[in-house]
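Input: one structure, supplied below.
For this depiction, one protein chain was excluded, whereas all remaining protein chains were kept in their positions.
Now for subunit A:
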Amino acid sequence: MSGKKRKLMKVYPIEENCISCRYCEVACTMVHSESQDPVKAYKLEGLKPRPTVEVKGAVSLSVMCRHCKHPFCFDACISGAITVDKNGKVNLDEDKCVGCWNCVLVCPFGAAHPFVERKHSFKCDLCEERGFPACVEACPNRALIYDFER
C-alpha cells in the first residue's frame, strides 16, 4: 500500500451509472442553503449547485471540484481565498474571494463557478461541515462514490 498518498477522500463520478436525474444538484444546493429547503434554496436564496450534471445523448455525468493534485485555481487566485490543506483538499473561502474570476478561467473541469451577483466564486467543499457529501448520499444510482484519492 502506498500509505503516503491516500489521505484525501473525494467524490468520483461514474458516468456509466448516471441517469441525469440531478438529485445531486438539488441535494447540494439544499445543504448549502440557509433554509435547508430545496425549493427556497433555488427560488428565494438564488443558490446554485456545486456539481454540474452534463448531458449529451446517452452520456451523462456529474462534475464537481476534483481537488486537483495541481490545482490551477490555487495558482491563479489573487486574493489568497483558495488554499490547499495538508491532505490536499482545495478550499475556497467565499468571504475572502474578491470575484476576479481567475479560478473560473483556469479550472480544467469548470468546477469553480462564478456567483457574479455576489462577486464571489464557489465550488465543492466536500460537505466538510456536514461530514459526508450530500450529492453522494442523494444519488439513487451509485453514480457518485466517495473514495480515497487515487
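Annotations for the structure displayed:
Just so it is clear, a contact is a pair of C-beta atoms (placed from the backbone, for glycine too) under 8 Å apart; a residue touches a chain by one contact, two chains touch by 3 or more; residues count from 1.
The rule we apply is simple: contacts and distances are computed from a predicted model.
Taken from the listed names "Copper resistance protein", "Plastocyanin domain-containing protein", "Pyridine nucleotide-disulfide oxidoreductase" or "DNA-binding protein", the protein name that UniProt assigns to the chain not shown is "Pyridine nucleotide-disulfide oxidoreductase".
Residue A:K69 is the one among A:K43, A:K69 or A:R130 that touches the chain not shown. Hidden from this view is one chain, which touches subunit A at 12-13, 15, 52, 54-56, 59-61, 63, 66, 68-72, 75-76, 78-80, 96, 98-114, 116, 149-150.
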